[in-house]
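Below is a slice of the complex: some chains, not all, each in place.
Read from first to last, the chains carry the letters A and B; within each, the first residue is number 1.
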Amino acid sequence: MSTFGHLFRVTTFGESHCASVGAIIDGCPPGLSLSADDIQVQMNRRRPGQSDLTTPRNEKDRVLLQSGLELGVTLGTPIALMVKNEDQRPHDYSETDLYPRPSHADHTYLEKYGVKASSGGGRSSARETVGRVAAGAIAEKYLKAAYGIEIIAFVSSVGKIHLPSTIPSPSTDDDDDVGDALSEDFRKLLSTVTREQVDQHPTRCPHPETAELMTKRIVRAKEALDSIGGIVTCVIRNVPSGLGEPCFDKFEATLAHAMLSIPATKAFEIGSGFRGTEVPGSKHNDAFVRREDGKLGTKTNWSGGVQGGITNGEDIYFRVGFKSPATISQAQSTAQYDGTPGSLAARGRHDPLFEAMASLVVMDQLLIQNSRKTAASLLPPITTLPPTMVMPTRN
Amino acid sequence: MSTFGHLFRVTTFGESHCASVGAIIDGCPPGLSLSADDIQVQMNRRRPGQSDLTTPRNEKDRVLLQSGLELGVTLGTPIALMVKNEDQRPHDYSETDLYPRPSHADHTYLEKYGVKASSGGGRSSARETVGRVAAGAIAEKYLKAAYGIEIIAFVSSVGKIHLPSTIPSPSTDDDDDVGDALSEDFRKLLSTVTREQVDQHPTRCPHPETAELMTKRIVRAKEALDSIGGIVTCVIRNVPSGLGEPCFDKFEATLAHAMLSIPATKAFEIGSGFRGTEVPGSKHNDAFVRREDGKLGTKTNWSGGVQGGITNGEDIYFRVGFKSPATISQAQSTAQYDGTPGSLAARGRHDPLFEAMASLVVMDQLLIQNSRKTAASLLPPITTLPPTMVMPTRN
């Protein structure tokens, strides 16, 4: 349904041509400094055609906070926010609309609900995601303030153009050929990439040469009145170890749920992903090393920061594939996802949405684990278990 | 946490060396004919080393039904079931256990809970999945009886050995090269494959020649005291259109959640998946055709049976990648996932688990959609909307 999360719960509303879209965020920690501007930053990054993000704030998609704060501080009560729809005109019913558009959601919405919005897919529109991005910005503000957590998503492929260090190598039968998936370059990119770098090119690819090739690919699709898909890679840094709720709400399970709830996504992988299925265990296992802070880290990170469904303190990284937009030139009049066919920006603007959904997952899992840790900390030391069964810091 | 589903809710319990493992299934429709044998079939398929499934029922992993039925009929009340652990010996504490095993869950369990089971990863053990398989068998019984739904999972790759029709073709820059991912052969395989075919080879690959190559690959890993991962492909047939709860509980989002909750999984894709990101929209869109039953179907099925997060009545198919088992020969004494290193059966036995989780997703989504359809059917006809906004069968 339209609610995500257990303790940090986001409920969204709105479709393409209704009065407004938005969300209620329930369970935000009280005492967080928060303003509409904090949210607007991600809202602006989300908008298509934002080639210059340093321009004065565009008044479109302006976030209106309704509740849950006073004098710029969260009260712990539900935060409601909304963004008015500029185009509230219902569909022109004189248009012939008898044939559902291929690979759009209008057919399945009709199958499901028996009625459908005049504009077509209703909630499958990109307008629905406005509330998520806003909610994610609030979670992110907290995560940054309390834990220094950073979440960066970028475009790592467009069609067959891949960011070099993330290209899986050809499938040869040579077991030593483990490809570039976990190359040093890639790991370095994950640990250093910034939103500023991502925003420097309209494709949202932080590798300039690849970004140029991506641009050409998109232009080619546009000229062919066609569209093309791609892959977003996302890294989450500084997440504490211990997040994830086995056995059903493992960290990566919840993350996959969040990502596949984004319109047009078809695939998710964490760490080595599908590529890792080809790598023998002897190479794939991440050896432990003692980190400078005294905690255990891993030398490699094929696991993507998660073991047994629980974060281990390493960078969490994952990839999400989204299909070529269903809307191509022949159907422009009913263009979904706000985009012109083959539009470059149409894809780039999705990055904030991936970041938003990732932040919702981390936030909720963090609150649940916080509760457990606090509860356990109030118990007396454990004296009846052998030392190998108890974490030294527990007692 | 340990509960999955909203109306058909499964809660599991148990780890490697406790008294028993099992589950409570809440929300099973009343009046379903059900026996322990119905469940035992999948339990037996699940067990490693089951090369001959026609042998008399193995008394190991015997399902004990505790409640929720009488005279072989479900009452609608919670069904509890358990399977006794044969090996309830706690770990030998004299063993040195000071170093966590690479890419196992014992480290993260300790980080999360502050204590851990002597056997290591506790709930990350394959024993945990016993309850899921049993619960899934109940869901499946209902889905088959009420809708004729069929769910078949099979192994489509081991290391770099792929079932031919599911190998993504090399990434060339030729847009016309869309590979075999959605070949006729593949679609035919999905629409016809049976569990009997899958069970005929211990690798659980329904393509004999590929199965032989897989066997060799596994033997090679075994001889190298190593392990290797693989991919499971799963198809769900005869699912009604209309399942899936946008915007957060889209069908594929819930499915991805379910699959990534399975131990050792790292990747999920539905329909064309990652491969589909390289295919232009003009090729990727699934054109509508009128089916024999009068309903709309699609000519191709790149979507994998889901549009806008809602099933469209076509076959649902998806792939799940699982990493090479972390347990390799050097660490055999603490072997997790019950498996000897490089074990063939160790992977094959996972198929029932994928089928089980898929059935839980379909079952829960079906119950939710049933509720909506029934509720809507009690309302008077809709007379104020233009015909294109209302499903003809609604009024």
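Criterion: a residue touches a chain if its C-beta (ideal position, glycine included) is under 8 Å from a C-beta of that chain, and two chains touch if they have at least 3 such contacts.
Model, not experiment: these values are computed from the prediction.
The full homomeric assembly consists of 4 copies of the same chain, 2 of which are present in the displayed coordinates.
Just so it is clear, only the chains that are shown with their structure count from here on.
For this pair, subunit A with subunit B, the centres built from the Cα atoms lie 24 Å apart. Residues 1-4, 12, 93, 97-100, 102-105, 107-118, 121, 123-124, 128, 157, 159-160, 162, 167, 170-173, 175, 221, 224, 226-231, 241-250, 252-261, 263, 265-274, 276-282, 284-288, 296, 298, 302-304, 306-313, 319, 321-328, 341, 369, 372-373, 376, 382, 385-386, 388-391, 393-394 of subunit A are the ones that touch subunit B when the two sit in their complex.
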